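Every protein chain of the complex appears in place save one, which is left out.
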Amino acid sequence: MRFFSDNAAAAHPAVLEALGAANTLDTAYDGDVWSKRLDGAFSELFEREVRALWIATGTAANSLALASLCPPFGGIVCHSEAHINVDECGAPEFFTHGAKLLLADGEGAKLSPEAVEEVCAGIRNDVHQVQPRALSITNATEYGRVYTPDEVAALGDVAKRRGLGFHMDGARFANAVAHLDCSPADLTWRGGVDALSFGFVKNGGMSAEALVFFRPELVDATLYRRKRAGQLFSKGRFLAAQILAMLKNDLWLDNARAANRGAAMLGQAAGSRLVHPVEANEVFLRVTADEAAKLRGLGFDFYDWGPGEARLVISWDQDEAAIRPLADAIAAL
Amino acid sequence: MRFFSDNAAAAHPAVLEALGAANTLDTAYDGDVWSKRLDGAFSELFEREVRALWIATGTAANSLALASLCPPFGGIVCHSEAHINVDECGAPEFFTHGAKLLLADGEGAKLSPEAVEEVCAGIRNDVHQVQPRALSITNATEYGRVYTPDEVAALGDVAKRRGLGFHMDGARFANAVAHLDCSPADLTWRGGVDALSFGFVKNGGMSAEALVFFRPELVDATLYRRKRAGQLFSKGRFLAAQILAMLKNDLWLDNARAANRGAAMLGQAAGSRLVHPVEANEVFLRVTADEAAKLRGLGFDFYDWGPGEARLVISWDQDEAAIRPLADAIAAL
Amino acid sequence: MRFFSDNAAAAHPAVLEALGAANTLDTAYDGDVWSKRLDGAFSELFEREVRALWIATGTAANSLALASLCPPFGGIVCHSEAHINVDECGAPEFFTHGAKLLLADGEGAKLSPEAVEEVCAGIRNDVHQVQPRALSITNATEYGRVYTPDEVAALGDVAKRRGLGFHMDGARFANAVAHLDCSPADLTWRGGVDALSFGFVKNGGMSAEALVFFRPELVDATLYRRKRAGQLFSKGRFLAAQILAMLKNDLWLDNARAANRGAAMLGQAAGSRLVHPVEANEVFLRVTADEAAKLRGLGFDFYDWGPGEARLVISWDQDEAAIRPLADAIAAL
Partner (left out) sequence: MRFFSDNAAAAHPAVLEALGAANTLDTAYDGDVWSKRLDGAFSELFEREVRALWIATGTAANSLALASLCPPFGGIVCHSEAHINVDECGAPEFFTHGAKLLLADGEGAKLSPEAVEEVCAGIRNDVHQVQPRALSITNATEYGRVYTPDEVAALGDVAKRRGLGFHMDGARFANAVAHLDCSPADLTWRGGVDALSFGFVKNGGMSAEALVFFRPELVDATLYRRKRAGQLFSKGRFLAAQILAMLKNDLWLDNARAANRGAAMLGQAAGSRLVHPVEANEVFLRVTADEAAKLRGLGFDFYDWGPGEARLVISWDQDEAAIRPLADAIAAL
């Protein structure tokens, strides 16, 4: 049983069905009926007018968002362990034409307002230093930690005061919402977020994320950037249809809840082995090399996460029956 | 009946079936079994060792190819009507970090060796001028014209003599091969081509093109550029599976032949109205505004292509029964 | 006697004196008293509030201006023979992060409003094509032709109507003003120019041009771009001092008048051999290879300018005595 990554899981059957249903002649690019429904669908979900674009990968969604918020000569405050800093091969630098990531730290890959302020305060306001122009957080974080609406709003206040555009990398946004049982609006624009990379691929999608702008004026330049980056698909309806299938009847939430439940079950089994509280669908364990080998010997695969730690990620399609054996094995270590 | 673009057509059922078959857990990105089969499948097709990457769009495939062949301070010789110049919103400039397209002309959007030489000869060999470093042609061209293996080889000779990397935009490569009934090898690397954007999306695919390198050493940097451009899909197996389905039993050729046949039928009906000889799946007609309106009145949709011209593009799924009424209508004008 | 280029000439003694006078301790970068005088000096010259930055080279001044007027995904309409297109090794593409030069033609490297309109009209207003965002003209042009205030204003009208930023490459702005005997204001902002590269180096300066913004809000981003491009000199006072010396007592105009006079003398001698009317300090002659060789045999050096043409450029320090022998030699051909 594999617990490497939610990236590796299958797509939900409803997503494949949607592809079949969209497999007719329609206008190319984003002129089709599916693509045209995105703005409305996300506006409803977020309880206000938003603009939403399909983007094929989370890396591209993040980078396009950042390019819309930060000029080439600006800086983006983010956590040193943020995906945009350590796992996107410099995509933000590519799309922004060389903006600089300004790194802060914080437990569980979470940024506090104080940490953001400290980074900003350490930068002289002159042309010799890259000035902060945007803030990016990941919710849920790379360690499965979740920012609450209040925490987002506190960061939004810093962003506003400092004149920073505010981006949320929501590769696991669904898991955060599922954990908090809050409204998507409360977790984003009501807290000052300007642009959200709303992930579906890790949550049962196939090849479509949404880039949601809460400041509609950011869309125009992004449409050109999307094309220019080779991200405007000829048959965009196949991306839009996936997203609409995920939104329908809150499939995105159901999937996230399922994954979160699995993680919680493992978390309970892990007890004091936990490196981080389990809030989303990731579980980080303290295990010795022997213990890790033992688990692998039982057929469980996962990543080592530095010495003495292991990362287990639960997917939308791993139900209690799939998780239980691993939970038992962990408890028995 | 719509003749706007082969971009707008449905995907072939085999492509959708392949997605279903690939919908299992596997390694993320391009570590899965489908992705790993690409090098072998294309090496077989091209009768030599090649490296092949899935890329989601033709624009990205072209631009990644060009970035592998031309430094930021170099120039790319291409036709003034090349897709990379007029329809990609500056994607080549984005991926190459500002390389310059050096424009040549030629009938039917075809470049002759002389035209390429003339562009190169007009550039002083000093640091004040962008030096040509790559050559890019489209086969079949944006006007449905086809370069023969001999014509490719003649351009390959110029490229070699001038030290230019040689790229072929093969968004409609299948249509060119189908028209010529030649080997893919003869139309590419045997004529000096270094990198080919092998198109599938216009030919019954959904969202996967192949970038084929005949100089394997170009691949390494491209792997980083692909990731950095947000083009490395988490579930890459869904792209690889599409391509493998298209290659299986020469589906790519069958589809292209079908589309070419439809275009030929229209070409015959059009007679002296043809702006360009019909060699692939595109037909350019001289029609008055009244004639165009008449055709549209009969239910045929297409693009005006400058004053007094119309462009009709045939898709893989438009068979004789679908084409005949339009052919008759054109003949009756 | 060399007539290759005004680039090759010596600097005016007043410029060297100014360097000596500025050779004291002062604040680094542009915090010194000389640099701080630029805004005022140019505001007086242009009869309105302007912002002016020293920039070491014309290429950098042009490119920084264009980067302030055009986003990476935009296009810059210019003449196909503009210096920014053919003699700056892609600097505009570098500074703008890949904006595209959209080329128009016109006699003597001059653009007409109609030519600009034609380029713009040929671009579909969709995301697949690079949209025009800026217009750049050279005054005097690369062929020594001069735009009048009315001609500038007519282009400014097009720019305004089309929403284009308007840049003037004034590497030989002084020669244009000297020829027209008009006010600098009439030739620039009153005609809609947003940013001017005001050249001094070809006109007796050593290593300082001025970038003048008539829309002060463009300055802020440019200050960062200047630093980021390695163009913010530690001892900026030495650039500012040069410029102030050139402005003092209209030395810039005197120098340009002297050069223009020399060119006019050659133009008169050349008569029907002239390829372009002589309006600034450049003379383009029709000469056979034999005639060119003869002139060189007499000790006159110059560039061949394509087959059967020669370019002669007069510098600020070539007075009548220096020009007369060449004029006589041309007349005697």
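Some points to look at:
A, B and C are the chain letters, set down in written order, and residue numbers restart from 1 in every chain.
In this section, a contact is a pair of C-beta atoms (placed from the backbone, for glycine too) under 8 Å apart; a residue touches a chain by one contact, two chains touch by 3 or more.
Remember, it's a predicted structure, so these values are computed and weren't measured experimentally.
If you put the hidden chain back, the residue from A:G90, A:P113 or A:P149 that touches it is A:G90. Set against the missing chain, the residues C:V201, C:A263 or C:A310 yield one that touches it, C:V201.
Here one chain is not drawn; of C:S35, C:Q231 or C:N281, the residue touching it is C:Q231.
Annotation: of A:S43, A:S112, A:Q129 or A:S183, A:Q129 touches the absent chain (contact as defined above). Interface with the hidden chain, as seen from chain B, comprises residues 71-73, 97, 127-128, 131, 221, 223-228, 232.
In the full complex, the hidden chain is touched by chain C at residues 2, 4-5, 7-11, 16, 19-20, 23-29, 55-64, 88-91, 94-95, 201-202, 206-207, 224, 227-235, 238-239, 315. For chain A, the residues touching the chain absent from view are 72-73, 75, 86-90, 93-94, 96-101, 127-130.
The criterion applied here is as follows: only the chains that are shown with their structure count from here on.
In this structure chain B contacts its sequence twin chain C using mostly the same residue numbers, the overlap exceeding half. Chain B has its Cα centroid 34 Å from the Cα centroid of chain A.
Averaged Cα coordinates give chain A a centre that lies 50 Å from the centre of chain C. Shared interface positions of chain A, defined as residues touching 2 or more other chains, are 224, 227-228, 232.
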